[in-house]
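I have a structure I would like to understand better, so I am pasting it below and will then ask my questions one at a time.
Every protein chain except one is present and positioned as in the full complex.
Naming follows writing order (A, B and C), and every chain is counted from residue 1.
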Amino acid sequence: MSDSHASSSLAHQFEDLQQQQDSATLGMWVFLATEVMFFGGLFAAYTIYRNLYLPGFEAGSHMLNVTIGAINTAVLIGSSLTMVLAVRAAQLGKRNSLVTFLILTILLGLIFVFVKLRFEWLHDYHEGLAPGLNFTFAGPHAKSVELFFFFYFTMTGVHAAHMIIGVGILAVLVVQAWRGQYGPDRFNMIEGIGLYWHFVDIVWIFLFPLLYLIGGRY
Amino acid sequence: MSGHVIPKSSYFLVFGALLVLTGLTTGMAYVDLGPWNTVVALVIACCKATLVLLFFMHLRWGTQLNRVVLLSALLWLVLLIGITSIDFLSRTWTPVPERWETSSLQAPIPPADLLHRR
Amino acid sequence: MWQGFQIIPDQASTIAQGVDYLYYFLTAVDLFFTAVIFLTIFYLAVRYRRRSDQDQPKAIHGNIPLEIIWTGIPLGIVLVIFLWGTGLFIRNSRPPKASTEIFVVGKQWMWKLQHPEGVEEINELHVPVNQPIKLTMTSEDVIHDFSVPAFRVKKDVVPGMYTMLWFQATKTGHFDLYCDQYCGTNHSLMKGEVIVMEPTEYEQWLSGGIRGGTMAQAGAKLYDQLACITCHGTGKGPSLTGIYGQPVKLNDGTTVVADEAYVRESVLYPSAKIVQGYKPIMPTFKGQVTEEQLLQLIAYIKSLSPQEGKASK
Partner (left out) sequence: MTTAAADTENRVNYLNADYGVKSWLLTTDHKRIAILYLLAITGFFMVGGFAAVLIRLHLLEPNGAIFEPGAYNKLFSMHGILMVFFFMIPSIPAVMGNFLVPLMIGARDLAFPKLNLLSWYIFMVGGALTMYAVIWGGVDTGWTFYTPLSTSYVNTNVLSAALGVFIAGFSSILTGLNFIVTIHKMRAPGLTWFRMPLFLWAMYATSLIQILGTPVVAVTLVLVALERLFHIGIFDPAVGGDPILFQHLFWFYSHPAVYIMILPSMGVVSELIACFSKKRIFGYEFVAFSSVAIAVVSFVVWGHHMFVSGQSVYAGVVFSALSFAVAIPSAVKVFNWTATLYKGSISYQAPMLYALGFIGLFTMGGLTGLFLSTLAVDTHVHDTYFVVGHFHYIMVGGAVMGYLGALHFWWPKMTGRLYPDGWARLAAAIIFVGFNLTFFPQYMLGYLGMPRRYAIYPPKFQVLNVMSSAGASVLAVGYAIPLIYLLWSLKFGPIAGPNPWGAKGLEWETASPPPTENFAELPVVTEEAYAYGPKEDHVV
């Protein structure tokens, strides 16, 4: 590693780039541990109420559109792929493919959030399934269906909020990447946002079956 | 110095596997397995999550410490859900088995006719 | 300012003695260890005070056996306390069979108590001495806490579910009743009294106090008023005679015990649990039936089952 270049990207409190890189990655993983516990609180409440009011949760889950959910899952996994390719491009110092992959990730993320809001949330709102706003469902198990939809909107809402924050940070990184600030010896910001993005994808990987596929559709 | 770099092809392989698993879990939802539906859905979700963790997030090649951090977070999640459910599962159980009931703590009750008029 | 100054609250229930003995034991353990620590520190502090700045005490790294000892002994003492306390708690958590059941409804900043014989009281509870009393409690708004220090009993009163507490008074007299869970502006005014009387006096008070019929009778009147008979008496709905306390098979295959919570849920949210072989046609009575009326319906349904007055399973 050429010293002149290394000193520019090495923060003063670190000995060498390896220590800086490992610290950044460990810091990101510890932050992901806090995110696991943040979503964990919601998953714990969900697990308790699902066992208490299973018929209501099944009825609520059957009102969701599984195909849109599956497509959205595929979109999100696609954005994970482009994210990982972006990190690889940064490690190899290929500026152009880094920028294109970052933009692709932002696009796929925005598609996911758009499909979520436009085709699912708005649709459910029009059908009178938004608890607290206009919940008019009066079939059997009405109150636990309302509880299910409270969980549905809260969990997908918190997940969408994390997506939007991720897209915001990615936008900043695209500009910096365009200016060539990221290369083989300074890519921990890209790797950090990559870990965060994959984590948000994993949360959706668990949310999709737990919310859409309760009790099976037969 | 740059982190561990692996060929593009393996990323596409993992991407393909994830899509297949998504299709599988959606398909399995239309098969009537009774209570097993949930178990199957969760097992598939865990496989997908492990794939993303190992290959996309480079846990496979990273330092041991990162794996410990993730495993302890998951353990804490299991602690939260597990111990909270102890309360919710056992709340409807009768507080005390039958034979414990005649507790020796009862004070001597005066002659029955005076009290037990019921 | 000095009248009524005491160190230990009076012991007015069967379990008060047991709890106080455990409290004395814990205080003894506490004072013993505090004394050991304080005296050791004072002795060592005086004995090894710094005489000159040059002295360099030898480094003592540690002593494994000593560590094992002062981990083992506290573990032993703690185990004794745990077993003693848990035994007491488990035995106190279940009311004896022949206990009189009284219904308690906590409401923001007052206690409403209903005797099965129909007498209603506000912030006061008259009970006979030496008779186990079982309180079935719920709340209309926030979480309250029914606490009688003299009986060493306390239980939160949670909206949406029934909690249970029992005691058996051993002394007559007036004992303070507090609300121990913070419940809003006048939480500190939500006080009352438990008045323990001789059985004969209690009978006179009870008969004097009865204006309407017993709770079961009030429940029966309500049962007719709400026309429950049109379904539950004609086979369209499940018959209610003798179901209280018995397991009921639901249409999704599970069985539940028909206790107070089941009756309350079936009245407020009928579609939650449907009995096997019946259709979910029962309308909800949420909003038409108050907590007291629900308790009266439950008392009525209990009176339909043969072992009336048995503790709920």
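In this text, contacts are C-beta pairs under 8 Å (C-beta built on N, C-alpha and C of every residue); 3 or more make two chains touch, one makes a residue touch a chain.
All values reported here derive from a predicted model rather than from experimental measurement.
Within the full complex, the chain left out of the display contacts the shown chains A, B, C. Here one chain is not drawn; of B:Ala17, B:Leu59 or B:Leu80, the residue touching it is B:Leu80.
Residue-wise, the contact with the chain that is not shown comes from C:Gln181, picked out of C:Thr100, C:Gln181 or C:Gln296.
Here one chain is not drawn; of C:Glu101, C:Asp145 or C:Asp259, the residue touching it is C:Asp145. Interface note for the absent chain: among A:Leu26, A:Met63 or A:Ile169, the touching residue is A:Leu26.
The set of chain A residues touching the chain not shown comprises 11-14, 19, 22-23, 26-27, 30-31, 33-35, 37-42, 44-45, 48-49, 52-53, 131-133, 135, 143-144, 146-147, 150-151, 154, 158.
Not every partner is drawn; the one left out touches chain B at residues 65, 72-73, 76, 79-80, 83-84, 86-87, 90-93, 95-96. Interface residues of chain C facing the missing partner chain: 1-9, 15, 18-19, 22-23, 26, 29-30, 33-34, 37-38, 40-41, 44-45, 48-51, 53, 55-63, 66-67, 70-71, 74-75, 78-79, 81-82, 84-86, 88-90, 92-93, 108, 141-143, 145, 147, 149-150, 152-156, 158-161, 163, 176, 178-189, 191, 269.
Convention: only the chains that are shown with their structure count from here on.
Averaging Cα coordinates per chain places chain A and chain C 45 Å apart. Between chain A and chain B, the centres computed from C-alpha atoms are 21 Å apart.
The distance from the centre of chain B to the centre of chain C, with each centre set as the mean of the Cα atoms, comes to 32 Å.
In chain A, no residue reaches two or more other chains under the touch definition. Only residues 252, 269, 271-272, 280 of chain C touch chain A when the two sit together in their complex. The touching residues of chain A, counted against chain C in their complex, run 53, 55, 139-144. Interface residues of chain A facing chain B in the complex, by the touch rule stated above, are 1, 17-18, 21-22, 25-26, 29-30, 32-33, 36-37, 40-41, 43-44, 47-48, 51-52, 66, 69-70, 73-74, 77-78, 80-81, 83-85, 88, 91-93, 184-185, 187, 191, 194-195, 198-199, 201-202, 205-206, 208-210, 212-218.
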